[in-house]
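Only one protein chain is missing; all other protein chains are in place.
Letters A, B and C mark the chains in the order given here, with residues in each chain numbered from 1 onward.
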Amino acid sequence: MSHSANGMVNYLNHDKGIKSWLFTLDHKRIGIMYLVAVSLAFLAGGILALLVRIELLAPGETIMSADAYNQSFTLHAVLMIFAFIIPAIPAVMGNFALPIQLGAKDVAFPRLNLASFYIYLIGAAIAMSALIVGRIDGGWTFYTPYSTSIGDGILFVTAGVFVMGFSSILTGLNFIVTVHKMRAPGLTWNRLPLFIWSIYATSIVQVLATPVIGITVLLLFLEKAFQIGIFDPALGGDPVLFQHFFWFYSHPAVYIMILPAFGVVSDLMGTFSRHQVSGYKFVALSSVAIAFLGFLVWGHHMFVSGQSAVSSVVFSLITYLIGIPTGVKVINWVQTMYKGSVQFKSPMLYAIMFLFTFSIGGFTGIMLGVLAIDIHLHDTYFVVAHFHYVMMGGNVIAALGGLHYWWPKMTGKLYNETQAKIAAFLVFFGFNLTFFPQFIMGAQGMPRRYYDYLPQYEGYHQLSTYGSWVLGVGLFLIAYYLLVSVFKGKKAGLNPWGALTLEWTHTTTPPDHHNFLETPVVTRGAYDFHLARHLFEHGGEVTELEGMGDGASTLPETPATEDATV
Amino acid sequence: MSTPHSDQPAHVKHYFVSSEQQFDAAKMGMWLFLVTEILLFSGMFVAYTIYRSWHPETWAALSTALDWKLGGLNTIVLLGSSFTVALGIHHIQKGNKKGLIINLILTFLFAGVFLVVKYFEYSAKIEHGLLPGAAFDPHGISYGFDYATYNVPYGPQFFSIYFVMTGIHGFHVLVGMGLFAWITRKAIRGDFSAEYYTPVENCGLYWHLVDIIWIFLFPLLYLI
Amino acid sequence: MGDNGSVWLPDAMSTLAGEVDALFWFVFWASTIIFAMVIVAKVYFMVKFRRTDETYVPEPVEESKVLEAVWIVLPTILTLIVFTWGFEVFVKLNTAPPDSYEISVRAQQWSWEFQYQEGAVSYTEMYVPVGRPVKLVMNSSDVLHSFFVPDFRIKHDVIPNRYTSVWFEATQAGEYDIYCTEYCGTQHSGMMAKVVAVPQDEFNKWIAEQSQDLPPAELGLQVYAQCQACHSVDGSAGIGPTLAGLYGTTRPLADGSTVVADEDYLLESIVNPMAKIAEGYQPVMPAMFSSTLSPKQLDGLVAYIKTLE
Partner (left out) sequence: MSHTEHHITSLKTLSIVFGALVFLTVFTVFTAQFDLGAFNVPLALAIALTKASLVVLIFMALIWDNKVNAVILAVGCLFVVVFISFILLDTEYRGDLSNTFEQTLMDERLEAERAAMGDTEAAESQAADH
């Protein structure tokens, strides 16, 4: 029932055994390994989130002590940000799809690519080992001097983040070189899929910003280990300086998280509207522009921190420079549907969902950028809701869309579309029920990172907790039918969505080990559906490959075994 | 795994179209890596700038605690090693393998000298309690000079920055020595030729960057 | 929700809260209208251009330069208005009037201490006069904290080794919650206090009372406000041992020995908490507390503990 059924050799079954996976240099297999790893991180972070929400169901102690709660939300954040969101789209879908979309046989440095994966695993392991060493609370921001006043666990978390940073840097570096040097003939910059543009922009941020979190956590490490007095006020250091260091990375990191989502959504909107993405050049270049501008606004996290007023004003002003192109992008995505031919398969549902949730995240971001309003809203649940609307409503929703989009290509199997639609609805409903009440209670004054709260916020907290359960059910349903599809799913066709990028038009499902038999030659843009009419003469699903790759050799007579599946 | 095109030399990986593409990609990757190094060090330069602008009197007082003669010697040593790396690349570009090997060994030795000098500098500081942060405790008299006069406010910060900056830099020198040992071995084995010397070129780029960082550290810490 | 609060915002009880709220509502409604327009367009396109013919491949659409210019220029103008407006209110929020009544605020894990110019000190309640600007000069003795009064729309981080300040002018008598909004450890969420705004004459009376000499146990009760996050007086367990019935008993210690809880032991445990750790508790109590207490206050605290049966 596996891939031998289609009689083809592909990247999943050309070589067998656990070693062929652990030592693979194939970007597709590395992508799949990342998928497994980040899914586990998401599961762990998600369970912690559910526990945190249950604790907040009522004021006072519900299921855990204050210390347990403080550690739970901290670990939830560290796992979700460093081990899940940052690698999610670039390392999973970027690794799987980017080289194929470029018409390349692999990334520029495959060995480095595998090394990045293991560095990521090691970093995550070091960070997790902090749990054994001692108490880790205080949130993912590690603000000094609190972070240096708690136990030695902080040494491990910072070391883990430092190591995971290297993984992120090396992945970004690899992708930048790949995009520059390995494009197929005819694939000019303005024919690139927007997914590539966004991953490219993301990689720039990864390369430029991540080293700074490296030096920041290194200094924090030294501060804790040797009391070097750079950040610790008791020794004459400046805690606000730490916040500058931290946000110089962590604000651009927000764009590491959201830019890939822009790319996925662009691809989905184009493909499922069967229409050119409106304002292609603007969407492409603004991603790069946002990547750079993202470095100039970090101080908007520090309006009440004690930084000088003049820098608050400057940071606030530049914040709007980013808001405007982002807003125009949303309009472009909506406009893509105009006079298109819109189909509502499950990946597209996520794209549409994204437009809704991300817009709310964006508008509330503008609100938080206003100097006077931020003073009231800073460090309240309003901020919590805002960044969940951007991170989860943006990145995670887009990642789910991308996963549903590329799943048939990755595994060669189709998932149950009805279940997928039910799950998408549950995720949408659950997400909004969880986080929308948090805007209101935040504006009412409910501070974040509170174990206990005053009774006037109880109703909102209850709604939020119930929402988290719905959201959890939706996410588990997704995990369920995707896993089922691997074993029992129907065989996926070559191009079930009628997409025009090379992974759909020039290679088999699942792709061949070397991606293509011959280097493809690109003759049109990624969304020039009107130049590819001939592909759609027989309806929605495209069943023929346009170019090289369909001549993949048939599988030799070895009996089919299952170890090559995920 | 690799299925090189029959018309390509052995060093070209199967996923590259040509040796040229492979060389360009490797070099671009290296430059990107260098940028990450620059940004890594930038954090320390920021800390330096901020604390210097807050406490200029401390900086003026304590830069005299560092020995400019040793720092200057190390500057010349590192410049020399950069020079030998450049010479090595020049030789291999012309196909002179022996010239490459000699220059690589020289570079390795220069790096060693740098670290030895650094060792003497550090031990003098440690002996007199010129240590980072909470450990800062200048004491002792040497050559009739009382080190206790270095006990000025924010002295701990100066030495924190000094040790972290030179420490990270020294770590890079150590890594560089490892890299040069590795490529010297490859060079002796005969891996490089006028057609293929990408690792030499990239190690060289790394080494020049280490040199450049020192070019800034020297005046900032020792002189002004 | 009080008399002038709404679904979104709590009561506006300071002179500047109204200005912040006006800006909030402007951004809120502008965003909501634009958001609604985007969503309506989205839903309309979804319905109108849904795929009915599987073979249909639409032509690309000529993009309208005018439309593009509109949705770049309009938001730019809007955000500039919002920025300028926000800037003006920001400056007001950060510039205390010169005739402000000044109160020193000291934050520590996990309590607030308010010192008045007249020498009075209070802990869980900060008394302020209504209708007079009050400037708080704040400092932390351990980690970062943040002083937040939602009803006044003010917030500022409280930093060790540095003074920061906020100001407000309460418009009505009443009690308003104070939160700490910068994460500061186990009892972060318990680090609350109240602003008690009273008319000026009542405030003067209160200050006068506070400045009188108190009997030691009553002074100790005041100081105890800093301890209540961890140490109960009703026998219930907390982060630290309860103080109820503590005096005079024999206490088992973490190292296996025992000690009689006499005055010396109590004083030592306050001044040097790490010296003797009670069995079953973590050594987490900061020594910071005692460093800010006068000998008189320390004696008062011990006297207060002695009264607890």
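By our rule, a contact is a pair of C-beta atoms (placed from the backbone, for glycine too) under 8 Å apart; a residue touches a chain by one contact, two chains touch by 3 or more.
Just so it is clear, the structure is predicted and the values come from calculations on it, not from any experiment.
Novice: Identify the visible chains that the left-out chain touches across the whole complex.
Specialist: A, B, C
Novice: Which of these, A:Val240, A:Ala398 or A:Met446, touches the one chain of the complex that we don't see?
Specialist: A:Val240
Novice: Determine which one of B:Ala61, B:Leu109, B:Ile168 or B:Ile188 touches the chain that has been left out.
Specialist: Touching the chain that is not displayed is residue B:Ala61.
Novice: Taking the entire complex into account, which one of C:Ser14, C:Asn94, C:Ser111 or C:Ser269 touches the absent chain?
Specialist: C:Asn94
Novice: Where does subunit B touch the missing chain, residue by residue?
Specialist: Counting over the whole complex, subunit B touches the hidden chain at residues 9, 18-20, 24, 27-28, 31-32, 34-35, 38-39, 42-43, 45-46, 49-50, 53-54, 61, 68, 72, 75-76, 79-80, 82-83, 85-87, 90, 93-94, 149, 152-153, 194-195, 204-205, 208, 211-212, 215-216, 218-220, 223-224.
Novice: In the complete complex, the non-displayed chain touches which residues of subunit C?
Specialist: 91, 94-96, 139, 156, 161-166
Novice: Could you list which residues of subunit A touch the chain missing from the display?
Specialist: Contact residues on subunit A toward the absent chain are 180, 204, 208, 212, 233, 236, 238, 240-241, 244, 248, 295-296, 298-299, 306-311, 314-315.
Note that only the chains that are shown with their structure count from here on.
Novice: Based on which chains are in contact, what kind of graph results: line, ring, star, complete or other?
Specialist: line
Novice: Return the distance between the CA-based centres of subunit A and subunit C, expressed in whole Å.
Specialist: 34
Novice: Between subunit B and subunit C, what is the gap in Å from one C-alpha centre to the other?
Specialist: 48
Novice: What are the residues of subunit A that contact at least two other chains?
Specialist: Residues 236 of subunit A touch two or more partner chains.
Novice: Could you pull out which subunit A residues touch subunit B in their complex?
Specialist: 25, 104-106, 108-110, 112, 169, 173-174, 176-178, 180-182, 207-212, 214-216, 218-219, 222-223, 226-230, 235-238, 241, 244-245, 514, 519
Novice: Show me the residue ranges of subunit B that touch subunit A in the complex, using the header's touch definition.
Specialist: Per the touch definition, subunit B meets subunit A at residues 1, 3, 13-17, 21, 24-26, 28-29, 32-33, 35-44, 46-47, 50-51, 132-135, 153-154, 156-157, 160-161, 163-164, 168.
Novice: Inside the complex, what are the residues of subunit A that reach subunit C?
Specialist: So the residues of subunit A touching subunit C come out as 66-67, 70, 137-139, 143, 145-146, 149-150, 233-234, 236, 239-240, 273-276, 278-279, 304-306, 309, 312-313, 316-317, 320, 323-324, 327-328, 330-331, 334-335, 337-344, 352, 355-356, 359-360, 363-364, 366-367, 370-373, 375-376, 378-380, 440, 443-445, 447-454, 528-530, 532-533, 536-540.
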